[in-house]
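The structure follows.
Heads up, one of the protein chains got dropped from this complex, but the rest are sitting where they should.
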Amino acid sequence: MTGQSKTAIGKTNSARRRRKELAPSWLALGMNVPTLICFVLILAYPIFFAGYLSFHEVGVRELRSGDYAFSGLANYIELFGDPVFWKSLRNTILFVVVSVLLEVVIGLAIALVINENRIQLSRVTKFLILVPWAVPPIVNGFLWAFIFNTQFGYLNRLLYQLGLIDQQVIWLGNSSTAFMAIVIAYVWRTVPFNILLYHAALQGIPDHLYEAAELDRATRWEKFRYITLPLLRPILAVTLILRTTFAFMVFDEIFAITQGGPGNDTWVAAWYTYKTSFNPPFDIGVGAASAYVLALIVGVVAIAYVRYVYKKVEY
Amino acid sequence: MNRMSWRYRLGMNLANVLAICFLILPLVPVVLGSLQSERTLQEDVWALLPAEYTLDNFRLILSGGTNKGQAFQGIDYLPNSVTWFRNAFLNSVLVASSVTVLTLVLATLTALTVTRLKLRWTGYLMNATVISRMVPLIVLMLPLFVVMRQIGLLNTLPGIIMAEVGLLLPYAIIILVPYFQAFPKELEESARLDGCTRLASYLRIVVPLSTPALAACGVIIFIISWHELMIPLIIASKPEFMTLPVVLAGLVSDQFVFFTVMMAICLIGLAPTMLLVLLLQKYLVKGLTAGAVKG
């Protein structure tokens, strides 16, 4: 080289044993061992085991003895014969439709508001969008339970102060208002997620599209209708499917606000499984059957998501 | 687009005020509720602001029920949530931290193989990850309950931690994958020519350069773990193993008697994650957006 001592790296290298490189597939396997164990033990195996349980008699006695008698379709027959199950399923679907629609509409509205960065106040709003997400779901439930409480709740206090009511409204004792209360509580907590996505998508729309539309004399509404909305379509598809699968699993708010009440008017699928399995008479077999029905419904949505949406949306 | 009419400006400002109300107004009753005594709350059922403020609720909770102050003078029955509050808070810290560290390590290793090695089966693994993110938790909880009961993990913190790692691992992978994907492969290749093995090039180059992403992902996992109710609710039935959400859930039967205490517990329960969210807002938005589209 440049006349200096010849301790090139090559010397140390040739002293070092020359190794064949670990094949990528082995490296990948090695790096994935913990994750694969985790997936198998905590995801795959339980899913199959839940199926197994749903065909067996599993109650308190069986849990103690550890052997579950095969019961064929008995659990499913019991499940499908239970009017409360059908009611829970109907409630779940109604809940999913109403709350997902609200999430999308409110999320999009707030995303559009914070996207206008020339208004100073938008920055404050933007800073606060994650606030509801930071509230633990169970706290969120209690917080709304307190708001909707008949005697001491803040909704009645506020409406009274505004002069809209003169006696206390029993919000949670009436099935339709109780249902509405759960929807509101749930939607409040999940809207931030939608805002985030729509905001990111709006930021991704290049300004020059709006400038071009401006030159074409488009009004504000026309710009929204012909530029913003079509370009948001992929993300709307993503959120619709994603939020649908999550809304199917609503549990914490039901637990805290109504416990399924009044009567069983606000039972949903996850609550049905929980109540059947972990409350007297502890019928885990039927619980597993109902969980499986829920999983199948969500599974169809999930597979559709991966096949048609996940791969196509680039971010 | 350059000039805004005053009507547009006014409209947008109003819309912002509405949005801000939507975002923070529901939290006001929590604060107001926690700062008054049960008696004040019940005396005037129409007042928005309490006649008298007190910190007795917080004193009671933080002392584990021993410091009853004025408001709870002469009350003998206290809900479990009060007596076990400190223990549950500690459990929550322990569980959420362990879950965060474990999940982050496993997710990093897997996300690296998915994005940097690009084998066919790691692609399938990624698909499985995305699907498993959508499996209803209740489906997993039944068999996990049965299995953990058999192997003695029911009513243990490791049992809770394992189940939460399983639940959150797919999400963490989904959050990290887009970050690692965007990472230029030349850096890793250059390190390999400089004398690193593949794995060493990830650990010395890719991982240190991804600290913002890893931190964001870690905070998101911590928050979700802190919020998790169903897993510890089903696995821990003894108060000494309950996390904060479970202890809170125990209030459900006492809520009509202890509204103000409940609101105080709620406030302390939401404070840590609220602080994290407000302090790290910018990073979290990035992390959540990355993980959101693809998960």
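Residue numbering begins at 1 within each chain, and the chains themselves are lettered A and B in the order written.
One rule holds in what follows: a residue touches a chain if its C-beta (ideal position, glycine included) is under 8 Å from a C-beta of that chain, and two chains touch if they have at least 3 such contacts.
Heads up, the rule we're going with is that contacts and distances are computed from a predicted model.
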Protein name, per the UniProt record, of whichever chain is missing from view ("Cell division protein FtsX", "proton-translocating NAD(P)(+) transhydrogenase", "sn-glycerol-3-phosphate ABC transporter ATP-binding protein UgpC" or "Methylaspartate mutase"): "sn-glycerol-3-phosphate ABC transporter ATP-binding protein UgpC"
Displayed chains contacting the withheld chain: A, B
Residue, one of B:R9, B:R149 or B:R192, that touches the chain absent here: B:R192
Chain not shown, touching residues in chain A: 1-2, 4, 7-10, 12-14, 16, 18-21
Hidden partner chain, residues of chain B it touches: 184, 186-187, 189-197, 205, 208-209
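In this section, only the chains that are shown with their structure count from here on.
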Centre-of-Cα separation between chain B and chain A, whole angstrom: 14
Chain A partner contacts - residues on chain B that touch it in the complex: 1, 4, 8-9, 12-13, 15-17, 19-20, 22-24, 26-30, 32-33, 41-42, 45-48, 105-107, 109-110, 112-113, 117, 119, 121-122, 125, 127-128, 130-132, 134-140, 142-147, 149-150, 162-163, 165-167, 169-170, 173, 178, 197-199, 223, 226-227, 229-230, 234, 244-245, 248-249, 251-252, 255-256, 259, 262-263, 266, 269-270, 273-274, 276-278, 281, 284-285, 288-290, 292-295
Chain A - residues contacting chain B, complex: 21-22, 24-25, 27-28, 31-32, 34-36, 38-39, 41-43, 45-47, 49-50, 52-53, 58, 63, 66, 106, 109-110, 113-114, 116, 118-119, 121-122, 124-125, 127-139, 142-147, 149, 151-154, 156-158, 160-161, 168, 188, 191, 193, 196-197, 200, 207, 210-211, 214, 220, 235, 238, 242, 245-246, 248-249, 251-252, 255-256, 259, 270, 273-274, 277-278, 284, 287-288, 291-292, 294-295, 298-299, 301-303, 305-306, 310, 313, 315
